[in-house]
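Quick one: this structure, given as structure tokens, is what I'll be asking you about.
Left out: one protein chain. Kept in place: all the others.
Letters are used for the chains, namely A and B, taken in the order the chains are written, and counting of residues starts over at 1 for each.
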Amino acid sequence: MSEYVLELKGITKIFPGVKALNNVHFQLKPGEVHALMGENGAGKSTFIKVITGVHKAEEGEMFLNGERVDFRGPKDAQAAGIAAVYQHPTSYPHLTVAENIFMGHEIIKHKMIQWKAMNVEANKLLAQLDADFDATAEMGNLSVAQQQMVEIAKALSTNARIVILDEPTAALTRSESEKLYKIVDKLKEEGVSVIFISHRFEDMYRLASRVTVFRDSQYIGTYDVNGITNADLIKAMVGREISDLFPKPVVEIGEEMLKIENFSRLGYFKNVSFNVHAGEIVGLTGLVGAGRTEVVESVCGITQKDSGKLYLEGQEVHIKQPSDAMEKGIILLPEDRQKEGLIMSWGLGRNVTLPTISQYAKKGINDEKKERDLAKQLLEEVDTKAVDIFQPASSLSGGNQQKVVVAKALSQEMKVVIMDEPTKGVDVGAKAEIYAIMGELAKKGYAIILISSEMPEILGMADRIIVMCGGRKTGELSREEATQERILELAMEKGSAGKEAAK
Amino acid sequence: MEKKSFIKKLTGSREALLAVILIILFVVITIISPSFLSPRSIMDMLKNNAVTMILALGMLCVMLVGGIDISIMSTLALSGMAIGMLLKYEYISNTFLVFVIAIAIGAVCGFLVGVVISRADVPPIIATMGFMYVFRAMGFIVSKGGEWAGAAALGTFKNFATTKILGLSCVIWLIIICYAFFFVFMKWTRTGRKIYAVGSNASAAEVSGINVKNIKLMVYMIMGVLAGLGGAIQVSVYASAMPDMQQGGEMDVIAACVIGGVSMSGGRGTVVGALLGSLILATIAKALPLVGIDALAQNTIKGVLILAVVVVNVVLQRIADRNALKGREM
Partner (left out) sequence: MAGKSGRSINNVPESAFKRTVLSWEGILVILLVVVNIFCGFFSEYYNLNSVLRQMPVYLAEVFLMIPMAYILILGEIDISVGAIVCLSATMSCIVGNTGAPFIVVVITALLVGTACGLVNGFILTRFQELPPMIVTLATQIIFRGIAEIVLGSGGSISATNTDGFRMIAGKVGNVPYILFLVIVLIVIFAVILGKSTFGRRVYAIGTNRLTAYYSGVHVQKIRLIIYTMMGTFSGLCALFLISTSYGANTTTGNGYEMDAIAMAVFGGILSTGGKGNLAGGAISAFIIVCLRVGLGQRNVHAQVILLILGLLLIGAVALPNIVGQVKRAVKK
């Protein structure tokens, strides 16, 4: 047997227009937990999909137990004992847990599916994982953490020897994460090799023995977890010192622009209050599902809050729908560019002017000439790398798409700008440009709310940091007090502080 | 994990709720008009609704993968008309052969629909709307421009509907066989579960190696086969074949499924649900005249019923979502 259960050499994967992976290497030892780290868009997910046979690499070789393999589809990888648990559970919400676990390899006797046997087996697997639900439960009714457990049970049911976990702790609370760590320990004991993708250093230190770093689709290096410092690792991931990346300008903070008072919405957030001043960047952070996006969406009228008051420049305002917020100058740059921010098949110009067409129209008929001129001017202002304003938004890279979203916001009268994960899926170079734009906006005196899960970004850009957890505001830190540890602590704090506030 | 109480199971399951509604309907109607519950009346009801009940099985499969098929009654007319003409001009007389031909025609129709939808990516509603025209017109052409095949022309074939085995009409046996087969097929076979998988999450199904296109093709073929079979049943029950038979009947089939809890967006629905849905629809149709409601109002009531069911579904779902949110710890 070879030293490595899995070895990949010189993998290159090309998507139309981009090299998603460029000559990447990877080695996995038997029974090892190997962390895979890198920024969003560094190529980790694509790499995982190459291993699991979802994507086929253009170049490179893959060896399993020393033997060269060539997967034609996910089924081949499954048969070879590789199982992946994706970030967003790829389950069947209408079917039972047992069926989800055994989909594709059902227990069959006389060509009939043996439900009883399957339920029994599934319950055994779930018991191994200390699950608190039954195999006959409907998948769609489970929480994300529980669904993840089902996915892991699924991996176990195929007797996988290599298990890949893609950001498994992203949506979990601290106690749920602990449970997951135990499950991974158990897998390790049984000799299963685990590849672990995570943004959290905590996960890596707790679980992994080695870590491989990708950056900009390239392999940077593999390190022993014991022998590397946080700073070195960040440098490997980001490729430069953090201070270079965040050109935070010094801006004098002005009057209070927006005040959110006791915002509550059933099941999403409760009694959230904070404010933002002119020229100030307020960072809003927390784990996925903490209710950050939901709060700002209710500020902008996308959804309705149950109670709470909103003040703009000291005056109470009532916002019933998105157009109300826009008229008042509260502009949201939504989290999901492709689904909420842009119309991907439309030209850039039309995207930019969509919120404001009626302003240039004469008697309801569009003034297209004026629209084109304005679009050109705004797109150039944010320095979009585009040839003309008619090319579809889908033809741009993530970073440039984000610039179009910014241009779209700039077409409106702004007072408060809310940016929800503005650098998600954006490469490092474009990130710096977006930070620069953010700085410019602050300089111009707009009040900015920045929602982000990326710690360096929040620490680097925000004047003040609001941390949310489980739908509540758990803390507020000034730029000086904020550290990664303090924020994480507040973001994972579930229970005590929050519950008291509820009374 | 404790066992759910019987009552909770009953209120929690859509099928149980439908069964209760059906029983209440039966009781109320029998009180008003005692003749309703006679075996003869029930058998008549089943016989007259055989086509809707059997096609509901196919529609269940189609709707499970998130599709819809409104061409089915045209397929039915084409296959029914074809065998009617074959019998009329005495090309064939063997009852078994008649069924085989009807089913084969249905299968071809279903295949065409399936190919256009699964391979050429035509939205199901558009594709089947087109085929609704095409098959209906082909049925008309087969009938040589509108000829009927009346009872006299059908020879021994029409006896199929009147023959009884063990006291039950052959048509009712067919219903039983179809439902038994699909009950097993949808619950206990891999292929059946693949239909659910595709409907529940097509991209996950693709990743786990299920050929989504073929499954889609298959469900439309199943639908076609059942529509072909329905053509033979229709001709034999009503002892005539005409090119415009069952026009608009696809709405009944869809209604039966919707009432039976089959979701329009796919993934949710059961054979028992389809059965109960079509039985409820049939019972209401039968009961309206009995309780003194003009038969003219039947369609309106059917429409209101469908609308009520889907709206109530949405309302219930909203309440359920709200309760789920209330339960979320914060």
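Methods note: contacts are C-beta pairs under 8 Å (C-beta built on N, C-alpha and C of every residue); 3 or more make two chains touch, one makes a residue touch a chain.
Fair warning: this is a prediction, and the values are worked out from it, not measured in the lab.
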Of A:24, A:386 or A:469, which residue touches the hidden chain? A:386
Which of B:34, B:145 or B:292 contacts the chain that the document leaves out: B:145
Per the touch rule stated above, chain B touches the missing chain via residues 68, 116, 120-123, 125-127, 129-134, 136-138, 140-141, 145, 243, 251, 254-255, 258, 264-265, 294, 296-304, 306-307, 310-311, 314, 317
Residues of chain A touching the missing chain are 302, 321-323, 325-326, 332, 334, 339-346, 348-350, 354-355, 357-358, 361, 364-366, 372-373, 375-376, 379-390, 408, 433, 436-437, 439-440
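One rule holds for everything that comes next: only the chains that are shown with their structure count from here on.
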Just curious, how far off is chain B from chain A if you go by their C-alpha centres, in Å? 44
Contact set on chain B toward chain A in their complex: 1, 184, 187-190, 193, 196-197, 199-201, 203-205, 207-210, 267-268, 322, 324-326, 328-330
Given the complex, residues on chain A that touch chain B span 54, 73-75, 78, 90-95, 99, 103-104, 106, 108, 111-113, 115, 133-134, 266-270, 470-472, 498, 502
